[in-house]
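Dumping the structure here so I can ask a few things about it.
Of the protein chains in this complex, all but one are displayed in their positions.
What follows is chain A.
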Amino acid sequence: MVNLFASTSETPEQAMESIERIGFRSGEKFTEKLFFDQPPTSFQANRVGISSFLRHSFWPIAFKGNATILAGSYENMFTIEDTDFIWTRSFSLTGYSKSNLQLYLQYSCGMIRGAIKQLGYRAKVTGSCQSSPKHCQFVIEIS
């Protein structure tokens, strides 16, 4: 999917936006279904609640892994870190550049943004890779 958008879009920014938008829509529907099928045990719709929802309910089911939450520098910003991100797990360790990799993370950024939107907040999500492709960090800014 990433290759299709990368090759058919006029600019790389456009490709990123399209992939992110697709992720956004699937994130919305995913959260609706999640709340219906497997509602989290306790949930509050404030900023703390969102990060704990993402870490405990959303991440294990959507991305089948564990995530840790790091507090950000501002009050409405936090980072989710996943050391074994499922979709970049099998990427090779050499021969990639950070900007290329970001394209592959855009779908997940969109999913997170869609989930937060269903909870009533707008967010801006940026994904990046740290030391290796499978160690990913998503910076989430909630407005």
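In this text, a contact is a pair of C-beta atoms (placed from the backbone, for glycine too) under 8 Å apart; a residue touches a chain by one contact, two chains touch by 3 or more; residues count from 1.
Everything below uses one rule, namely that contacts and distances are computed from a predicted model.
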Candidate names "Tryptophan synthase beta chain-like PALP domain-containing protein", "Trafficking protein particle complex subunit", "Gamma-secretase subunit APH-1" or "Glutamyl-tRNA(Gln) amidotransferase subunit B, mitochondrial"; UniProt protein name, chain not shown: "Trafficking protein particle complex subunit"
Hidden-chain contact residue, picked from the options A:Thr83, A:Gln118 or A:Ser132: A:Gln118
Absent-chain interface as seen on chain A, which is shown: 25-26, 28-29, 31-33, 35-36, 39-45, 49, 118-120
